[in-house]
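With one protein chain withheld, the remaining protein chains of the complex are depicted in position.
Order of writing sets the labels: A and B. Residues in every chain begin at 1.
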Amino acid sequence: MAEQRKRQPKVCDYYKNEDQFSPGVAFCAGCALELNLRFISRVLGKDIIFVGTPSCSAPVLHGQNAAAWHRHGYYACTMTGVASSASGLTRYYQKAGIDATVVCHTGDGCAQDVGFQTLSGAAERNEKMIYITYDNEGYMNTGIQQSSATPFGASTSTTPSGSASRGKTTGSKNMPLVMAMHDIPYVATATLSHLEDYAKKLVKAKEKAKEGFVYLHVFCPCVVGWRIPVDSSIQVCRAAVRTNYFPLWEVDEDGYRVTQPVKDPRPVGELTGMLGKFKHLRDEELAILQGQVDHRFKVLQALCAGSA
Amino acid sequence: MTVALDRQRKVITGNAAAAYAAMLCRPDVVAAYPITPQSEVIEQLAKFHADGDLDCEYVTVEGENSAQNVVCAATMAGGRAFTATSSYGLVYMYDAMFNTAGYRAPVVMINVNREPPGIHAVCSGQQDMISVRDTGWVQLIVEDCQEILDTTIMAFRLAEDHDIQLPVIVNYDGYYLSFLAESVEIPAIAEVDAYLEVLKSQPSRPRLIPGEPLGCGSHGIGMGYVELRKKHMAAMERVKPKLEEIDREFVQAFGRSYGGQVEEYRTEDADIVLVTSGSAVGTARTVVDAKRDEGVKVGLVKLRLYRPFPVERLSSALAGKKAIGVLDRSICFGWDCGPLYMETLAVTPRIGVIPMLSFIDGLANMDITQEHISRMIDDIHGASRGLPYQEVTWLP
Partner (left out) sequence: MVEERGDLFETEASWSDASGKMLCLHTGDWRTVRPVFDKAKCNACGFCYIYCPIQCIVDDEDGIHYAADLEYCKGCGVCACECPKGAITMAPEGDYADDCGIG
C-alpha cells in the first residue's frame, strides 16, 4: 500500500480554536445539533457570546447552578426574549466600545413562532448580531410537537397521523426568505453535510455582523423526532440538499445566489423515504409536498436571476 | 447641547419630569415603546437623544416584552438601562420581568399607572402595579411631579447599590400626574453625578464580557434555585433600611426628603388614620387639614414603598390608633376589598385588632374628590367611636 499521509479536510482550515465544549454533554447520540454547536464554536472562536433559550440546546448551553458545559460567555433567557436580549447586549457593547460577537442560537420554534416578533424587530433595527436558527422542524425538546417549520404531512405529537387526519395540514414558513425580506446585510442557509459551505458562511456572518443583522438558517435533523436511524443525520442533510428540499443559498448586497447548485435534483420522496415522520405519506400527499418544494425553488431561482 | 445642565426650575409634566430624571442619570441603554399615558416619557428622551443631550443607545423596540429584555440584558452586560411603560405594556413584559428580577438586574422602569387588562379603558388606576407585585421588583409610588423626578434618581441609586441589585419600578398615576404640569426643580447633572458617584466605589457586580467563561441565567437546580430565591428575598428586605439611607443622602444633596418608605402626616397625636398612595395623597392632605380644623384628630400615612411592603414603619405609624382606613385605587380579587387594605390588615398581629375600613375609589379615572375623602374620614371616625361601619366601600 502506498504511504498514507494524514490530511485534514479543508474545512479544518476554518477552525479558530479547540472545541470549547465539554467532551461529554447531554445531546442524543447522533444528534446533528451537537455537531452544529461544536462546529459554530470552532469556526467562530471562543470570544463569541451565545444567547440561548429553552430548547434542545439549553441543557448544554446553559449552566447548572454555578457550573457550565462550555467556556463561552452565554446569556440564557425566555423564548420570547432572545433577539431582544441580544439587542440589549450588542447595544451596550457598542456604547462601551467592547468588541463582541453576539450569537443567538435557537430552534425553529423560537425563531419562527414564539420569538418571531422580537427577531423581526431586531432585524428591522439592523442590530449587530448573528442569529442562527437550527431547524429540526418542530419543538423537539418538549416532545416533538409541531412548529411553523414542520413541513406539510409530517407526523408530530400534535399533528399525529391517524384515521381522521394525516399529519400537518399546512406547509412550513419559508423562514430564510422571510428574513431576507428584512433587507439585512446577510442571510444564508446551511447544513451539516456541507461543512465547508457552512464554515464559509459562518466566517462571512462574523464579518457582516459588524455592519448589522445576520441570519443563518441551518437544516438540522432530529434523530428521535424524525424517527431516523441514529447514524443517519448527515445523510439526511445531504438528501435534503440533493432533492432541493433545502437548497443552500445566500443573499448579501450583491444579490442572491445558490452556493451549492444541484445539477439533477432528486425527487423529494428520496428524502421523505428516509424519515419515519413521513412513513404514512400517500402518493398524492407526496405530490403536494413536491409541488411546494418545486415552487419554493422557483421563487429562489427568480430571486437569483433578478440579482444577476 | 440644547438643555441647560445647571440646576433650574421649570414647569413640566410628570412624564417630562421622569424623562429629565432618566436623562440626568446617564443611562447607557434606553428601550422605548409607546403606550398612553407614558408616550411623552420616551418622546422627551428621544428629543434629548436627538439633540445630543442624552448619549445613549436608544432602542426603538417593537413591543414592551422586547423593551424589558433589552434593558435586562444591557445591565447584565454591565450597563445602566431604563425603560417606561404602563398597564398593558407592563403586563406584556410579565415573563421578562421575572427574568430581570431573578437575574438581579438593576433596571429602573417608570410605570404610569393605568387600568390594565379586561376592559379596554385608557384611564388611570393602580391595578397594573398590583398585578406585578410578586415578580420580585422593588415598587415605589409617588405623589407629585417633583417626587417623580427625585424618586427616579433615587431609584438608580437604590437598584445599583451593591447590597440591593434589584430592579425598581417608579409608579405614578396616569393622567393625574403624567399630563399635569407643575413647577419642578431640576438638579444640575453634575449634582446627580455626585449623588450616584458612591456606586462607583462599591464592589462591581458580575458582567457578561466576551472572552470570559461566565454565563448569565444558568439553570438553578434544586437547592441552587432555592438559595437564589432566599438571597433575592433577603435583598428585598434590605431595601427598607436602604431606602431610608438613600432618602437621607438625597436631603443632603438636594434638600428634599420624602420620609423613606412612608410619610406620616399629622399622625403623632391622631386617633384615626387614612392610608393611601399616589396622587390622591395631595387631595387627602387638604381634607385632613380641614378635618383637623373641625376638631377631628385624623392623620395620613402616605405609602411610598409598595414592594417590599413597609411592615415595620406602617405598624409603628398605626399602633395605638383607634381606627384605620385604607384608600385603594385597585381591587383585590378573592378578598373582596382593596389590595393595600388587605396588606395593611396583615399587620394586625403587630398592632392589635382595631376597626379597619377599605375604600375603593378612583378606578377608571373617576376622580377621588375632597368630598369622597371627607366621607371616608367620617366613616373611619364613626368606627373609632364604636358605631357600626361597612368594611368595604366602593366610591363614588
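We take it that a residue touches a chain if its C-beta (ideal position, glycine included) is under 8 Å from a C-beta of that chain, and two chains touch if they have at least 3 such contacts.
Computed from a predicted model, the values in this text were never measured in an experiment.
Touch with the chain omitted from the figure is made, among B:Ala121, B:Leu199 or B:Leu228, by B:Leu228. One of A:Val230, A:Ala287 or A:Ala305 touches the chain omitted from the figure, and that residue is A:Val230. Contact with the chain that does not appear here is found for just one residue of B:Gln44, B:Thr85, B:Asn113 or B:Ser218, B:Ser218.
Of the options A:Leu195, A:Cys222, A:Ala240 or A:Leu286, the residue whose C-beta touches the omitted chain is A:Leu195. Contact with the chain that does not appear here is found for just one residue of A:Arg71, A:Arg91, A:Arg242 or A:Lys277, A:Arg71.
Mapped onto chain A, the interface with the missing chain covers residues 1, 4-9, 11-12, 19, 22-27, 29-32, 34-35, 38, 42, 62-71, 192, 195, 229-235.
For chain B, the residues touching the absent chain in the complete assembly are 102-105, 165, 205-206, 212-220, 223-224, 227-228, 231-232, 235.
Operating definition for what follows: only the chains that are shown with their structure count from here on.
Taking each chain's centre as the average of its CA atoms, chain A and chain B sit 44 Å apart. The part of chain B that touches chain A in the complex is made up of residues 28-29, 31, 56-57, 59-63, 65-74, 76-79, 81, 95-96, 99, 208-221, 224.
The touching residues of chain A, counted against chain B in their complex, run 46-49, 58-59, 62-66, 68, 70-78, 80-81, 83-89, 91-96, 98-101, 117-118, 120-122, 124-125.
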